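Everything below concerns the one structure shown next.
Then we have chain A:
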Amino acid sequence: MTTTGTGQDAAGPAVLVQDLSITFPTMDGDVHAVDGLSFEVAPGGALGIVGESGSGKSATSLALMGLHRGTRARITGGLEVVGTDMVSASDARIRQMRGNDIAMVFQDPMSSLHPQYTIGNQLIEAYRTHRPKSTRAEAKARAVEALDRVGIPEPTRRVNSYPHEFSGGMRQRVVIAMALMCDPKVLLADEPTTALDVTVQAQILDLLDDLRTELGMALILVSHDLAVVAGSVDEVLVMQKGKAVERGEVRKVLAEPEHPYTQALLAAVPRVEVSRAQRRAQVRADRAAGEGRDAAPAGRTGATALPEADGSWNPDTDPLLSVDNVRMRFKVRGGMMGKSTDFYAVDGVSFDLHKGETLGVVGESGSGKSTLSRMVMRLLEPTEGKVLFEGRDITHISERKLRPLRRDVQMVFQNPYSSLNPRLTIGDSIGTALRVQGESDGKLIKRRVQELLERVGLEPLHYNRFPHAFSGGQRQRIAIARALILRPKLVICDEPVSALDVSTQDQVLRLLSELQDDFDLTYIFVAHDLAVVRQVSDRVAVMKKGRVVELSDSDSVYEAPQDEYTRSLLNAAPVLDPDEAREHRAERVRLRAGKGEAA
Partner candidate 1 sequence: MSAPSDAPEKQVEDSGAAAGQKTSAAANRSLRQIAWQRFRRDKVAMAGAIVVLLLIAMAVLAPLLTKLLGFPPNEFHQSLMDPLTGGALKDPDDPAAGIDPWGGMSAEHLLGLEPVTGRDMFSRIVYGAQISLLVAFGATVLCVIIGTVLGIVAGYFGGVTDTIISRAMDIFLAFPLLLFAIALAGVIPDGAFGLEGNALRVGLLIFIIGFFNWPYIGRIVRGQTLTLKEREFVEAARSLGAGSGHILFRELLPNLITPILVYSTLLIPTNIIFEASLSFLGVGINPPTPSWGGMLSDSLDFYTTSPHFVIIPGLAIFITVLAFNLFGDGLRDAFDPRSSD
Partner candidate 2 sequence: MELRKSALGLAALGVSSALLLSACGGGGSDGGGSAGSYDQGTTEVVNASEESGGTLRYAISANMESTDPGNTYYGYVWNFSRYYARTLLTYSPEPGAKSTEPVPDMAAEMPDISDDGTSYTVKLRDGLTYEDGSAVTSEDIKYAVARSNFGEDALPNGPRYFKELLADSDDYEGVNANPSDPLAGFDGIETPDDKTIVFHLKKPFADFPYVLVQPQTAPVPADSDKGQQYQQHVVSSGPYKFEDDWKPGSGLTLVRNEEWNADSDPIRPALPDRITVEEGVDQNEIDQRLINGELDVDLGGTGLGPAKKGEILTDEAAKANVDNPETGALRYVAVNTEVEPLDDEACRQAVMYAADHNSLQRAWGGAAGGEIPNDVIPPTIKGHDPDLDLYPSEDDKGDLDKAEAKLEECGEDGGFETNLGVRSDRPTEVAAAEALQASLKRVGIEVDIKQYPSDSFTNTQAGSPDFVHENELGLNVYGWIPDWPTGYGFLSYIVHGDNIKDAGNSNVSELDDEQINDMLDQAVETGDEQEQERLYKEVDRRVMEAGAILPIVFEKSVLYRPENLTNVYFSAGYAMYDYMPLGTTNQ
């Protein structure tokens, strides 16, 4: 399978980047997206590029494909792919390279396939662009082969399907198949799993790893998540603000990071092996150290206390919240005859929640965890079952009667960019709660809002600012303040940190933990990230397709999972230790071999 006429030196590096700088002119002056970056990847080698938003990693990968052309980006430095200088090569040459010598897999599989053409059409096009002499039938055979290779079941039939007929994971496989059509020397994967669920992510990473070893392609894996690259690459490059701060063999960088940024990044990554107790202890210690005194209320100072002994919640008392066999039905229109079918987003979930407790709810997309939280919040009215709050049945009470109850149950939403009204000042956003609940004294409202702003780590002066003036982390603090202004008893956190960078994530989690101590809060913590859930939860419920498959205290769920699904989840979770990651991978391969592929 040698490609013709590219004339590259087989001994040279597949990708060679030397002192690369990328600059975008903007109305506020030039922005240096990438600044003096150098690295190389050997044929068949694998490099991970890791960095947070704005680190320049995506600009780099686009430049590698020559996709910066036609934009206003200015590029200096050396950028060679299989011996061709991507900066100076002609457009025609670049087009010849793309897909043929270097192929790319993008972040969002939902939007990277053309919705109006069959995947076969798109795959064939990729092939025939570079093999103009091939017949359509040949190209189609090749497409089926590639689909088969990436694990699409029934490729002969599915080749005629449209992208919308595939799930996200499957689409990403199709994108990978497209990248494979011409046997490229380099495969560039830019955040290929960020939009996917954890089990699917594992499958895609496994696939990429497989392909690399089997086909001998060089792999460049770009991600914001160190854990994602850990198990898949030989070498890792950490970027911050356009510069490489650290580069080295993956084990070494992860084990003994040299640069403070890498250290901080590693420290912030939530680790699934860290238990609730350890985490809590650390948070409290840090807090005490930070404030120079013991800020926690009396009786809660046991820094090393086990959760059960914490005394903050007691399973024997009456539960604060009791959810009894709730179901939520949606009508789904569609199907061939346009009939609507019933679909249970939540199907027979029951649990009790006690005062001071944190219940983690973990599951992949579509598991019903958000629907569940909205039912508890009574933003949705359950189709069946009961929700009791402080012993009172709130399942079907009217919006009006619900209003006083709103004081007691509040919610922190996932996306701080959409959960704050962009046209209201944050003071108004937070104060609305008081106003809606009947408070009319403007001065009082303002004072209370400002106190709370200070408490969540913002300036009281921020009262009159609009949300866009704040970063994601700050916005989430504002959202938390809004949830707390009514002094609720129960706070439902729906993926509160999933939209944030890791370092910000850590700060917000700490804040939530502190607030729980200070305000005596009970949490339902909904998330897809296993590690995050473990660190904050006393008990964990694992959901799958609307049902709770496992509900137990968090340590037992994580250390001795009972349900197979829980195990596969844990197994799929990316880990920072490259060796452990490889073990997990081997384990997954075994599991799959046992029951066949499914995505």
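As a convention for this text, a contact is a pair of C-beta atoms (placed from the backbone, for glycine too) under 8 Å apart; a residue touches a chain by one contact, two chains touch by 3 or more; residues count from 1.
How these were chosen: all candidates are chains of the complex that A comes from, given by their letters.
On a predicted model such as this, the values are computed, not experimentally measured, just so you know.
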Chain touching chain A (counting every copy) in this complex, out of 1 or 2: 1
Sites on chain A touched by candidate 1 in the complex: 24, 26-28, 31-34, 53-59, 62, 107-108, 191, 194-195, 224, 241-242, 330-333, 343, 345, 363, 365-371, 374, 377, 379, 399, 402-404, 406-407, 409-411, 413-415, 418-424, 429, 432-433, 436-437, 466, 468-472, 479, 482, 486, 495, 498-499, 501, 528
